[in-house]
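Please see the structure below; I have some questions.
Only one protein chain is missing from this complex, and each of the others stays in its spot.
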Amino acid sequence: MPAFPSPCSIWTNTMFRRIAFNLDLGVAGIALAVVVASVSWGVATRYIFSQPATWTTELSSVAFAWVVFFGASAAMRRGLHIGIPILVDTLPAPVRKAATALAIMLVAGFLAYATYLAGLLALQSFNRPSPVLRISFAYVYGGVALALLLTTAHAALQFLRVFKSRDGTICYFPEEAREGE
Amino acid sequence: MDYLPVVILLVLLAFNIQVAFAIGIAALSFFLLSGAMPVQVFIQRLIASTQSFPLLAVPFFILTGAIMNEAGITRRMLNLAESLTGHMTGGLAQVNVLLSTLLSGMSGSANADTAVQSKLLVPEMERRGYDVGYSAAVTASSSVIAATIPPGIGLILYGFLGNVSIGSLFLAGVIPGLMLAVLLMITAWIIARRRGYKPSREKPASWAERLTALRGAALALLIPVGVVGGIRFGLFTATEAGAIAVIYATVIGLMYRGLRWSSIPKVIVETVLATAAIMLIICAANAFGFYMSWVGIPKQAAAFMVALTDNPIILLLLINILLLVVGMLIEGTALLILLTPILVPVAVEMGIDPVHFGIVMVLNLTLGGMTPPLGTLMFVACSVTGVSIAKFVREALPFLAVLILALLLVTYVPQISLWLPTLGQE
Partner (left out) sequence: AAEIQLRLATVSSTSEPIYEAMEHFVDLVEQKVGEQVKITIHPNGELGSNQEVYEQVKIGAPVIQNSDPGYLSDYTPDFGILNGPYLLSDPKNFNKILESDLFARMKDDLRQSGNFELLATNWLFGARHIIADREVRSPADMEGLTIRVPPNVMWIETMDAMGGRGVQLAWSEVYTGLSTGVVKAAEAPLAALYASKLHENAKTVSMTGHFKAFVGLVMNSDLYASYPQDVQDALTSSAEEAGEFMTDLVLKSEEDFIRKLEAEGVTVVRDVDEVAFREATASVYDAFPAWTPGLHDEINALLGE
């Protein structure tokens, strides 16, 4: 590691980071497998059994919420949420850095607040049951709250990195991993 | 005050805040500033889209495409396309268009199609003396076919947001997609002939060669046939077709030995990331849509448009021009998400079939990806092939003209879209 660490290496490669930052992808991947299996089973039972399964639609909806929001967290770390950089690219480097830092701070603040709101809604929706399986909706909102929390962490870290960088470049996952290893 | 979230949205987009978060923050600002209701309702509206069964088709068809790519199906399709059209004038350009058509039955994204073929075909075209700008333009324009022929993510989104049957939209996209393929092949042929681009092979492949190529790709070709046929004959819905396609693609991928069990996690990760990036925008847009309904923006916009004209022919022209202009500035998927709930009621009130209108909108917004300053197809093609944007635009012009011609045909001849979905009904 260089004496002055590059912004990409801020808080990389700790054990906590490894677990926390891969949790989202693992959860989303398993949830995706559940969605595929559940919907296929729904079709299959229509042709195999006298009564088609009626719970598959619902299980797939719960799992889909997890795919999207845990997936969005993993996508955040990799910089896969697209923006429109036309205007910002024309700005001189110091201004661009300030604009980028401000933008990420805003996004991180938004995500933190959304995490709080999702947690609140999870508590309030405890007795809202899903229509057929009677699963509490808190599993949907609670899962999303956790996913948003992880996304907030990615955003906060990206803010630190932009802040320490020279020109406001953001480091996303592949470079970050190389710096860490 | 009612329009403040719209202003916030535009400012955030200008400052390069990710589209999903820009829409989300703008929507949240309504919940915070209006004081109309508990703020946590924002979260409910954000998540609501994931509770829609029809939208599950998005990850399914992304996953199918990823599996096919990993399993080497794309290569097999390339061989088939080459054996069929390689001998024609501008052989590789014809192969390029045909490959998009063959793969369109598995791929739902024009961007993905452009990315794959920019890597796979453009270098080879360059080596054979094709102008690289021309090659990139053929690749980007033919990828519009992938969005039109089912499955297509744009069709799924439009169906969900406009409350229109995705099954009908899928059936409606088949003929317009095939028509695009024919028109683009003719255009590629005319330009290739003028520039003297040679066929990629001396003489037509023998029928034996073609049969071998076909055999190599046959199992994969059953996917589009199965998807369209299965929906048409009521074996399953469009969403269910996606799940079946995933399982079928996995099985044949393993059979062809291109796909290994160990590469499945990689395919899943790729799908999760692509799905999340698209779906998060849709989720945020749904929350923004709640704000728009609450203050009555769709109704105002509809009243405004209906006041402009009561002639559906002129209305369609106006909407097409609006979409083409705005489509130059805003990414097509985001635009589709924002405008579908507003425009579909207007179209229906004017007696335009919402299925037909869906094909018009999706086609229009997809071909918007070809134009500067913000065209995603153009960006993808230019960044992969290294062509300058100026050169790309020059070479893309004739193809763009043909795509717009096709758009006008689809707009004013509804039967092109509606013939297949209504086949067999009285």
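As written, the chain order gives the labels A and B, with residue 1 at the start of each chain.
We take it that contacts are C-beta pairs under 8 Å (C-beta built on N, C-alpha and C of every residue); 3 or more make two chains touch, one makes a residue touch a chain.
A quick note: this is a predicted structure, and the numbers were derived from the prediction, not measured.
Contact with the chain not shown here comes from a single listed residue; of B:Ile8, B:Ile67, B:Val164 or B:Ile191, that residue is B:Val164. From the options B:Trp189, B:Tyr248, B:Phe290 or B:Phe379, the residue with contact to the chain not on display is B:Phe290.
Seen across the whole complex, the unshown chain contacts chain A at 42, 46, 50-52, 54, 56-58, 121, 124-125, 127-129, 131-132, 137. Although one chain is not drawn, its touching partners on chain B can still be listed: residues 36-38, 40-41, 44-45, 48, 51-54, 159, 163-168, 231-238, 290, 293-294, 296, 421, 425.
Simple rule for what comes next: only the chains that are shown with their structure count from here on.
Chain A and chain B have centres, each the mean of its CA atoms, that are 25 Å apart. Residues 25, 28-29, 32-33, 35-36, 39-40, 42-43, 57, 60-61, 64-65, 67-72, 74-75, 78, 80-88, 99-100, 102-103, 106-107, 110-111, 113-114, 117-118, 120-121, 124, 140-141, 144 of chain A are the ones touching chain B in the complex. Per the touch definition, chain B reaches chain A in the complex via residues 12-22, 24-25, 28, 39-40, 42-44, 46-47, 50-53, 55-56, 59-60, 63, 236, 239-240, 242-244, 246-247, 265, 268-269, 271-273, 275-277, 279-280, 283, 330-331, 373-374.
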